[in-house]
Structure formats: C-alpha cells, structure tokens
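For this depiction, one protein chain was excluded, whereas all remaining protein chains were kept in their positions.
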Amino acid sequence: MTAAALAGLAARFRTCPTTGLKVDRTAQRLITAFAVAAVVSMIAGVIGAFALVLTRWQAVHLLPATWYYRLLTVHAVSMLIFFIIFFEMAVLYFAGPVLLSSRAAAPRLSWLGFGLMAVGAVLTEVVMWSGNADVLFTSYPPLKANPNYYLGIIFFAVGALLTVGLFFANLVVARRAKTYEGSVPLVTFGATTAAVIAVITLVHGAAIYIPTWLWAMGWAPMPDPEVYRMIWWGLGHSSQQINVAAMVSIWYLLGALTVGAVVINEKISRTAFFLYVLFISMASAHHLLVDPGFGAAWKIWNTSYAMYLAVLATMIHGFTVPAGLEMGQRLRGYTKGMFEWLTKAPWGDPGFSATIFSIVLFGFIGGITGVTFGTEQINIIAHNTLRVPGHFHATVVAGTALAFMGATYYVIPLVFRKQIAFWPVARIQPYLFAAGMALFTTSMTFAGTFGVPRRHYDISFAGAALELQYSPAVDLLLAIMGIGGLLAATGATLYIVIAAWSVFFGKPLPEDAKEGMAMGFHGVPQGVLRLPKQAYGAEAGEPEVRPHEGALKLRGTYVLVGVFLLAFIVYYFVNWKLLSFVWKVG
Amino acid sequence: MHTAIAAPKGVWWLPAHKGEKVWVGIAFAWCMVLFAMMPLWHFKGGQNPAGIRYKTTPAAYMARVQEFAQQYQVSEENGVPLVAPPPGSDVYLIGMQWQWYPQLKLTKGASYTLHLSSFDVDHGFNLYPLNINFMVVPGYDYGLRIVPNQSGDYRIVCNEFCGIGHHTMLGRIVVVDGDNRAAAPVPAAPASGGTR
Partner (left out) sequence: MSAEPTPAGGKIPLGQRLMDSPFLLLVLGLLVILVFYTGWGLWEILSLKPAPLP
C-alpha cells in the first residue's frame, strides 16, 4: 500500500477521545444521515399523535372521520416503519463499524441503501397525506390504496435490506481486518440478532407488498385476504421484534456507558439473543388467533414462540440487564443495602433515566399484557380492542423509542461531538415522556377491557342505525388517555427539538476530552465525562475485577425480578378468569 | 468484569452463577405453565377460537344468509330482519359495508353454530358488552359454537377498519329466556360498560 493510500486510510478514521474506538468517518456520516431521517420521520408521526389523541379523546373529537383514518395511517407508518427502522440502521452502523473500530464496506452502496429508503419514505408520505392511502398501516385487501403507496414501502424495504446486508458485510470486514480480538461485543451481537430478524421482516415484506402493488396496478389478481394477513404480519410483527432486539442491545449499551454495567455472563445473554433469532418472529401468529384461516395447533405453537422460549429470553435479559447495572454500580462502591446502587444512580443523566423507564414500562406494561393476550384463547377478549394499542405503545414506544431517545443523548456528544442543547430540559425529557406513556398505555388497556375498539373514529356511533352507550368509566379512561398522550407527544416533541438543535446548532465538543473536562462543559451526560473503570480499564493492563464464583450479591435485582414475576402471574390468571365469564364459544 | 461494548477474548462460554441458574430455572418453569395452559383450555375450557372453518365466496355465503333469514324471520327492525333460529341450528351472520345482517334472537342456554363471513372487506366481530372478538374475512366461513349464558340486548361492534362508514357499523343479538320464537318482550340491554 502506498504512503498516500495509508495516509488516506488514516484520515478516514478519527479516534474517539472518550472510548478510544476508531470511528470510520463514512460510518459516522451514515449514522448522521439515518438518525436525522429517523427524527424527521418522527415529526410526521408526532403531528399524527397529537391529532389522534385529541380525536379519540371523545369529549374533544378534534378531526373529521376522513382525517382520523388518514392520520392514523400516517402515524403508524411514520413511526413503526420509517422512524424506527431508520434509527435501527443507525444502530447497525454504530454496533458494527464503530464498536468494532473497522471501516464501513462499500460506501457507495451504503449511500444507495440510504437513498432508496429516503425516496421510499418521501413517496409514501406524499401518497398518504394526499389521501390516496386511507387504508391504515395494515392495508388489508380488499381495501386498496394508490399503487405508489405500496411502491414507496417497497423502495424503503429494498434500501433497508441492502443496508442490513451491508451490516453483515461489515462484520466480515472487521473480522478479516482483525480490528478486535475474540468475539464481537455483546451489543454488536444483539444488533446482529436485530439484523437477522430484519431480514425475516423484509423477506415477508417483499413477498406481500410486491403482489399487492401488482394488484393495485391492475396487473395481477387480488391477494387472498387471509394469505395477505398472514404474510403481512410476517413483516408487521417481526419488524417489532427487530425493535425488541435493538432495544435490549441499547439497554446493554447505555448500561455500560452510564454506570459501567457489566456483563454477568456472556453465554447466558447471548443464548437469550439466540432464542430471539430462532423463535421470536413466530409470534406474528398472535394477530391471527381469532382468524378463520388456521387451526388450533398452528395458533398455539406459533403464538407461544415455541413453548415461550422467546419469552424466556426476554425474562433472561430482564434479569441480566438490571443485574449488570447493579454489579456495575456495586463495583464503583455503591454497596450499601439492597438498592443504593439504584437510588444513588445518575438519575439526572437522561441516558440513564430513559434506560430505566424503558426497562420498567416495557416489562411491566408491554411484556405482561402482550404475552397474556397473545394466549390463543385470552385473545378472544382482547383482539382489536384498545388493549392492543395499549400494549404496543408500552413495548415499542415506552420501550424501544424511549431507549433510542436515551441513546441519542450519548450519540450526540460521542458521535456528533456536540453538547446537548437545552440541557435542563433534556434531563427531564425522559421523565415527561415516560409518565405520559404510562398514563396513556394503562388507560387504553383498561378502556379495551370495556370493549372499546381500536382504530375506530367514534364510539358514540353517531349516524348508526342502532344505539350503544359505553360505561361512563370509558369517558374517564379516554380523558386520561388524552392527557397522557398529550404529555407523551410533548415529550417526543421536546426530544425532536433537542436532538435536531444539538446536531445542527449545538456547541462543538473539543477533540481532546481532557481539555474539555478541564473546561467543565455543560450539556454532556456524566457517563461521557467520568467513565467507570470497568468500562474501559481492561486493556490498560489493570487486573480485571473477578468476583468470587457464585458470590453474585445482587439482592436488589432479585427483588425486582421477583416483583415482576408476581405481577405477571397475577395479571395472567386474572385474564383467564375474565375469559371464563363470557359465553361458551368454540 | 467487562462491559457490553468490550470484545470478550478467549472462552466466554462458561457456566452461570447460581443466582442466574435459579432465575433461568424459575422463568423456564413459568414458560412451561404458560404453554401448558393453552392445550389445557383447548380441551377443558369453554372458550376457544378453533371453530369449524371453511372457504366460501361472498356471493354463495350471502345467498345462504338470505335463505337463513327468510326461513326463521320473526319480525323486522329498521328494515333489517330479526331472525330466531331453533336451538342447535346453524346461524348465518354477514358483515358488510356498513351493517351486520340479519339481527339475531337467541335462547339463553341453547347451543348454536354462529357462522361469520364478509360480503366485501375484512370486518371485526365484537360482541358488546361481553368483549367476544373474532375476525370476519371475505371468502372464509368461520363457524363458532356459542352458548349464550345471559339474556340481554347485545350489540355487535365492527372493530376492523372497513372504510369510511366503519364507525357506524352496529349489529344486534338479542338473547331471551325461554322460547326465542315466542313474541316475548325484548329484555333491557345488559348493564352498560361492564364486560362481566
């Protein structure tokens, strides 16, 4: 290699002053592009969120019917597909080239992937906003949208598939270049899990959107409605499982960065991710439990993620993540009592608070409700009621999106090298968002048990030939949903403003971290300034801390998971009881 | 110990600590309970989505619905037949943009096979206030054996988006004590709101 080429290669990387990682500038630019695209998509989604919340809050009923269904389509597609997958592509570039200190392969192809996704997203948004796709995110035939709706999503999916393929290529590049020794870090392994599930998702997406587009163009017969539902949910739910894998990876990442959380056991954590790879996508079946197309055996086997082995995986992470936090904090000296590690944790660090709220809300509200009414028979009293969006806003919004928000607060100083703007607001943003989502999801869940339907414009049924009056309790619940939703949407708006302002107008951090620390700058999370020893001390030749085998004094975590299991057991059997009261049906 | 952003070197496939093993064991046992409940309820429980399932066509199914309605009609409400089939019979309900047809009058404690299908797009059958929910898909005949256990004037809410009239789509099932073909007064609507 020529001296010039070597110099060129060196210039392509910068060394992160905080972590010592070698960051490929191409990867950094791609992370920037994907993250910005994610936040822009979120804007469309949040506009929808405000309008929808003020409409389903029946006392306000802001939008007319056409715009309700239209913005419901916009909100779901913008958040569940565009925002979250753009963000996940950024995560793949971080967990791949950046964490492995290696180069991003095929930069031109990488930009092509991004470009396809951007073009697809813009096309789909235009079609939706112009009223040519009032079919909701699921677009079930015989409902038909303008063909460009499906085409935009196809472009997006092809770009995403290319980007995911390049992630696998980047893993190979890093291994061949020996930029790391041993196995990839756990965060990278989690991201690999997410990438596998992304391929599963996108393969099903291609299989269903291409024939549907052909039908919308008039070139092919309509896909069978049941076949469509099954294959579509192979995209629709699996995409949410990408979110689970990515979220858990972010929990491990932020645990490490905020408090020096340690990996208790690589084998256990990686095996849990492996169970996700094998089984988590099967649960797409829980959208089809009360469908005529499938028998009981298929429903039971698939909805159980193969005997609940993927739920076992989540329960494992539900232990190892807090255990890692607790151990990390204990190693830093917070050893008093059962919970000093938690009470004395950096609650003013938005990366930390977002992580904790994400774990709690995902586990207690999202996970428990989802597994419960994903039970083949319990689904009878839950399908298509507000219990469903109550559940998935707890998992994908209070869980994944909130974790992504927390990650953003570390990406801004570490990758973008900027201070976080509006720092006092940033510190409380996760609290506002989490509180809003907690109110929003629990009230929706309760309203759903009263039978209130999801995706429904008017539960006063004005204009219907018959009458129906829900309990007055429903009005109260929808008002709480309204208030919680407004609070959460405000929290999301604050996040967008803070992130966008920081990236484009934020004060730069100096390249030399020591110089920066000497300046004592504002708007940087504590994990960036004061890293715990176990985070980066290992390669400095210091002896690794090795707790005695079996001496895992993690009393705090044991209590927390015990409370979780108890809540799970109670909620689960209460629902069987509720089911037993309705008519015999079968 | 190392963090999750460090690359672990050497062999990390090592046994877990006791505390971890205990938790994994407990979680695994709970997962087996979760799994066992479904086949258990399938064979012993009263509510299952198994049903009797067939393929059909909207036209053929609609013809069957109309035949059924004519055969057992007892009156008419707002232009929609109120139909009272005998216990043990096949009951045919169709969902279409934007109504449920016909209205049904059933006897408490009697068993019926309720067939669900759609004339046009997907619909969702939600029986208020019980919160019983099933999909209504064109081209598919979903037959569910039901036994009403309480009299009342129930509503069918559509809970699968089916176009701009989706939120006006309501249907009706009346359940009476005694003979549903007798001209008995229609009972009051079941206590609003509660699912139980």
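In this document, chain identifiers A and B correspond to the written order of the chains, with residue numbering beginning at 1 in each.
Keep in mind that, in the parts below, contacts are C-beta pairs under 8 Å (C-beta built on N, C-alpha and C of every residue); 3 or more make two chains touch, one makes a residue touch a chain.
Just so it is clear, the model here is predicted, and its values are computed rather than measured.
*Asks:* Which is it among A:39, A:76, A:121 or A:197 that touches the chain not included here?
*Replies:* If we include the chain that is not displayed, A:197 is the one touching it.
*Asks:* Touching the left-out chain: which of A:129, A:294, A:422 or A:576?
*Replies:* Per the contact definition at the top, the residue touching the missing chain is A:294.
*Asks:* Any idea which of A:282, A:356, A:405 or A:488 touches the chain not displayed?
*Replies:* Per the contact definition at the top, the residue touching the missing chain is A:282.
*Asks:* Please identify which residue in A:306, A:360 or A:435 touches the non-displayed chain.
*Replies:* Result: among the candidates, A:306 touches the missing chain.
*Asks:* Specify the residue from the set B:61, B:100, B:119 or B:134 that touches the hidden chain.
*Replies:* Candidates B:61, B:100, B:119 or B:134; residue touching the omitted chain: B:61.
*Asks:* Hey, which chain A residues sit against the chain that's not shown?
*Replies:* 168, 171, 182-184, 189, 192-193, 195-197, 199-200, 203-204, 224, 226-227, 230-231, 234, 238, 263-267, 270-271, 274, 277-279, 281-282, 284-285, 288, 292-295, 298, 301-302, 306, 544, 546
*Asks:* Extract the touching residues of chain B with respect to the undisplayed chain.
*Replies:* These residues touch the chain not displayed: 1-2, 8-14, 16-17, 53-56, 60-61, 63-64, 140-141.
As a working rule, only the chains that are shown with their structure count from here on.
*Asks:* Round to the nearest whole Å and give the separation of the Cα centres of chain A and chain B.
*Replies:* Result: the chain centres lie 31 Å from each other.
*Asks:* Can you list the chain B residues touching chain A in their complex?
*Replies:* 1-10, 12-20, 23-24, 26-28, 30-32, 34-35, 37-39, 41-42, 45-51, 53, 78, 80, 99, 111, 116, 120-122, 124, 126, 128-135, 137-142, 144-149, 155, 157-164, 166-172, 192-196
*Asks:* Any idea which chain A residues touch chain B in the complex?
*Replies:* So the residues of chain A touching chain B come out as 19, 65-66, 69, 99-100, 134-136, 140-143, 180-187, 224-226, 229, 252-253, 255-257, 260-268, 289-293, 295-296, 299-300, 303-304, 307-309, 311-312, 315-316, 319-320, 323-324, 327-328, 331, 371, 375-377, 379-385, 449-451, 453-459, 461-474, 534-535, 538, 544-547, 549-550, 552, 554, 558, 561, 565, 568-569, 572, 576, 578-586.
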